[in-house]
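Only a single protein chain was left out; the remaining protein chains are all shown in position.
Note that the chains take the letters A, B and C in the order they are written out, and that residue 1 is the start of every chain.
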Amino acid sequence: MVRYSLSRDPGTGTDYHAHSKRVINKDGSFNVKKAGLGPNTRNAYQSLVKMSWARFFLVSFIFLFIVNGVFALLYTWVGIEKLGEVEEKGWFNEFMYAYYFSFQTFTTVGYGIYHPIGHLANVISTIESIIGWMCFALVTGILYGRFSKPSARLMYSEKALVAPYGNGRNSLQFRVANMRNSMLMEMEATVLLSFVDKSRQNWKREFTPLLLERDHILFFPLTWTIVHPIDENSPFYNKAKEDIETMDAELLIRIKGYDDTFAQTVHSRFSYRCDEMVWGAQYHPAFDIDSNGDIHLFFDRIHHYDKLDTSTAFSDSSN
Amino acid sequence: MVRYSLSRDPGTGTDYHAHSKRVINKDGSFNVKKAGLGPNTRNAYQSLVKMSWARFFLVSFIFLFIVNGVFALLYTWVGIEKLGEVEEKGWFNEFMYAYYFSFQTFTTVGYGIYHPIGHLANVISTIESIIGWMCFALVTGILYGRFSKPSARLMYSEKALVAPYGNGRNSLQFRVANMRNSMLMEMEATVLLSFVDKSRQNWKREFTPLLLERDHILFFPLTWTIVHPIDENSPFYNKAKEDIETMDAELLIRIKGYDDTFAQTVHSRFSYRCDEMVWGAQYHPAFDIDSNGDIHLFFDRIHHYDKLDTSTAFSDSSN
Amino acid sequence: MVRYSLSRDPGTGTDYHAHSKRVINKDGSFNVKKAGLGPNTRNAYQSLVKMSWARFFLVSFIFLFIVNGVFALLYTWVGIEKLGEVEEKGWFNEFMYAYYFSFQTFTTVGYGIYHPIGHLANVISTIESIIGWMCFALVTGILYGRFSKPSARLMYSEKALVAPYGNGRNSLQFRVANMRNSMLMEMEATVLLSFVDKSRQNWKREFTPLLLERDHILFFPLTWTIVHPIDENSPFYNKAKEDIETMDAELLIRIKGYDDTFAQTVHSRFSYRCDEMVWGAQYHPAFDIDSNGDIHLFFDRIHHYDKLDTSTAFSDSSN
Partner (left out) sequence: MVRYSLSRDPGTGTDYHAHSKRVINKDGSFNVKKAGLGPNTRNAYQSLVKMSWARFFLVSFIFLFIVNGVFALLYTWVGIEKLGEVEEKGWFNEFMYAYYFSFQTFTTVGYGIYHPIGHLANVISTIESIIGWMCFALVTGILYGRFSKPSARLMYSEKALVAPYGNGRNSLQFRVANMRNSMLMEMEATVLLSFVDKSRQNWKREFTPLLLERDHILFFPLTWTIVHPIDENSPFYNKAKEDIETMDAELLIRIKGYDDTFAQTVHSRFSYRCDEMVWGAQYHPAFDIDSNGDIHLFFDRIHHYDKLDTSTAFSDSSN
């Protein structure tokens, strides 16, 4: 922890005068609210790319109906007779037929049964067709941005385990698997322990990296159990479960790797708080080999573990 | 192998209670079947990008015909007379003309000879034109994703050879060449030996990296022969062909490099099992220089090798 | 500085016979004007991607109106009667209706009320529809290129501070925060000091890297204060503010990191000149934790600092 002792502001903050919520949420986002930036500094494209599909389609349709509604109003203002012969009369009918014509122009369908007559209607429909043309290019780009955005979808075991590790030692473990059909390679894992030093009056949040038995693997077709040995260099060494809880401990996890379908490096974040760690347990294997020699990976088994009877330094105090 | 001895679950699995098929298939995929994930967790975009062109067009056309068929049914339900005057009568003709009109709307051709009449037909055709507009944006993005996806196309020699390496030593060799017209640079090769340790009752699959004479090259215009010297550090040292076969040995190969056309790093995977290794042989050169000084690379010669008469430690036991 | 002593031309130039403006502008660009390249070597796509949105739309609309104007002239030359029956006569009306028809063709709306009659009008409108088709593809690509271009938007504190650093030492500090909603990870900072050696007749601009207390962080949800300790290895050691000013000193900063939304590494450049450094000051914290445990980051506070009364080696000479 010596390397970090001088860093007053290493990106995650150190001066915490109060209890805070978890640092990394379960979806990988950080628990920070930003203020003091005008709306112009938000990146509309990033929002449109990141929002859910349901929301994206809702936003798109509302946008389409408003834009076309504005043009429909313009056409009714010009006069519906400038769009051709409308069978049904009345402001509602006129507005609706203007609306249909607007969409026929915007989407460039242009049946022609309705068509602009006179300069004003022609100028408005020309402008609308250009706007539709541009909006289409925008939507194409956003849609491509949405589904081509590289991202990892890892399944993390629900619980991190404090499991025996041979020679009477313990280890902290969690397990991940790749939920996508893509192949992940050259995986790297980094685990930070975040805890609050309450020994001083001004609480300090500290971040210290946990040494891993193996922090990278080449291929990742099955499951990967990431193991932090609890030896004399570990901040967990000789600590009971209660000590860890008092420290407001949280494991901050970053796993990255090369995704063969996206052909790019993808990142995943996750965290375990104290109540998501189990003292004295061991994971079930999550895959089987059938009689044909085929290997089957079962995602529902990623979370499965056995409580151990053997009392260890940790389980002593927790069970 | 000491570095790996503690890793119980390094992504590729270790506890194999039975014979399994090859780890890496000839197309670079892994021999793993995934279960326990609902269909919603599959990534439709990735599937559409990865499937063959034939399949992709089939899926696209079926999708187009179903969507337009649904709209055609809607139009016939509204009444074919709401689309204009259709010459030929009867449900088949009416459905087909509704189908043609649907496609004219969906693709935004919109000739206008058929056109929506009345509110219901107009609303339906407006919705269809928006859906067509969005589908087009989707197809554009997927098509771009398909052919812009960076990937390596390396040709691997059919057989890996155990070839003499000077000073009476042997080496394990295989040869690759770049099948694309692009330039590959900064190549890196990693070779793992996967074998099953059958000395214990619970068979253990072990993965150990093979040291290469040269694991990276700067330029890659011709062929690259990747060489693992069989010296005292090699798991092949003093092993006969039969020993290797008993071990269920498989070479797991990962080659990556920078592709100048994609402007990205591309990856290739391959594997050789025991029956794809030849003891006591040497590769033919695969390129020639003609009288103009031009260099010609012949891909059909990548696989060519000569059996050697000289008996070596390996060929002794195999031939 | 020994490593750099032999480099006569390390990309940023060394032989400066006169005072120059700042090396890196506040927007991250370099203060260099290029000459001697013909216009064909400029990259039109890069310009269209980098220009402001206002300018981009202006350029697009001017382009659209010129291209369609040319076609409108062609149609009036062929004869407006070849486009159908135009109600209003006169060259202005004829040109305008040709213009409307041109846009209907270019955007593929094609209402049909005007339509080409005869070979010449048909050939021209066919060519225009192909050009419109291609332009649309171009605009789609440029729009996607514009908003998908990965870039960092970091807020740098207005002033770099010379702040106490413990044990009577000083340090040079500046502070950054991420203005985007995206998550930045694996940040790396590099700081070069550029100064002019005026001891010789031919002034030499020197570039020397500044050692940082911490040049990389893993997560970056809040603020990061980058600290250069002013110890005996620092070029600032035992220098008064006036010495630094005489040296034409400028801090050249490059920060890079992985952006989770773009899924790519993004870069940011910035610089501080002497008049943007404050001797003897300390930053205010820029974030708060509310009673719910939520963390709030205030961007307007990034620039806040307190002048210190304690006289230091540096502040002695400056205040």
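As a convention for this text, a residue touches a chain if its C-beta (ideal position, glycine included) is under 8 Å from a C-beta of that chain, and two chains touch if they have at least 3 such contacts.
Keep in mind that what you see is a predicted model, and the values were worked out from it rather than measured.
Q: Name every shown chain in contact with the chain that has been left out of the document.
A: A, B, C
Q: Write down which of B:109, B:240 or B:274 is the residue touching the left-out chain.
A: Considering all chains, including the one not shown, the answer is B:109.
Q: Touch as defined at the start, partner being the missing chain; which of B:81, B:243, B:260 or B:306 qualifies?
A: Selected residue, touching the omitted chain: B:260.
Q: Name every residue on subunit B in touch with the hidden partner chain.
A: On the subunit B side, contact with the omitted chain comes from 60-61, 64, 87, 96-97, 99-100, 103-104, 107-113, 136, 139-140, 143-144, 147-148, 153, 165-166, 175, 179-183, 185, 187, 213-214, 217-225, 227, 258, 260-261, 263-264, 283, 285, 287, 289, 291-301.
Q: Over the whole complex, note the residues of subunit A touching the chain we left out.
A: 108, 110-112, 140
Q: If the hidden chain were put back, which residues of subunit C would touch it?
A: Touching the chain left out of view, subunit C contributes residues 4, 6-13, 15-21, 23, 28-37, 41-43, 45-47, 49-50, 104-105, 108-112, 114-119, 122-123, 125-126, 129-130, 132-134, 136-138, 140-142, 144-145, 149-151, 190, 192, 252, 254, 262, 264-267, 269.
As a convention for this text, only the chains that are shown with their structure count from here on.
Q: Line, ring, star, complete or other: which describes how these chains touch one another?
A: Graph shape here is complete: every pair of chains touches.
Q: Give me the superposition rotation angle from subunit B to subunit C, based on Cα atoms, as a multiple of 5 degrees.
A: 180
Q: Half is the threshold here, strictly exceeded: which of A-B or B-C has more than half of its contact pairs identical to A-C by residue number?
A: Looking at which residue pairs coincide with A-C, the repeat is A-B.
Q: Based only on mean CA positions, could you tell me how far subunit A sits from subunit B in angstrom?
A: It comes to 27 Å between the two C-alpha centres.
Q: Rounded to a whole Å, what is the gap between the Cα centroids of subunit B and subunit C?
A: A distance of 38 Å separates the two centres.
Q: Which positions in subunit A touch two or more other chains at once?
A: 104, 108-112, 136, 140, 144, 264
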